[in-house]
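Reading through the structure tokens given below for one structure.
A single protein chain has been omitted from the complex, and every remaining protein chain is retained in its original position.
Up next is chain A:
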Amino acid sequence: MAFTLYSLLQAAPLCVNAIALLHEERFLKKIGWGTDQGIGGFGEEPGIKSQLMNLIRSVRTVMRVPLIIVNSIAIVLLLLFG
């Protein structure tokens, strides 16, 4: 496979968009991945599932504004240059 750095640049917003799309109420709670369902107490090891849910929630919170900017730039560029 011939990757270029540009393909990495393309893949990164796509993946982050994919994580940011997962809606908390409509989807994550339905499959049991809501962040209020996973906290199982104050054990030493949080467990992979709760770490993953925390990761999804953090990405959604932190990357909301940068994603808006990056997506707008991508839309404008793709409209202009195809």
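In the analysis below, contacts are C-beta pairs under 8 Å (C-beta built on N, C-alpha and C of every residue); 3 or more make two chains touch, one makes a residue touch a chain; residues count from 1.
What we mean here is this: contacts and distances are computed from a predicted model.
Student: Could you tell me which of "Diamine acetyltransferase 2b", "Protein YIF1", "Nuclear cap-binding protein subunit 1" or "glutathione transferase" is the UniProt name of the chain missing from the displayed complex?
Tutor: Not shown, but named in UniProt as "Protein YIF1".
Student: Tell me, which residues in chain A touch the chain that this view leaves out?
Tutor: Contact residues on chain A toward the absent chain are 1-5, 7-8, 11, 15-16, 18-19, 37-38, 40-52, 55-56, 58-59, 62-63.
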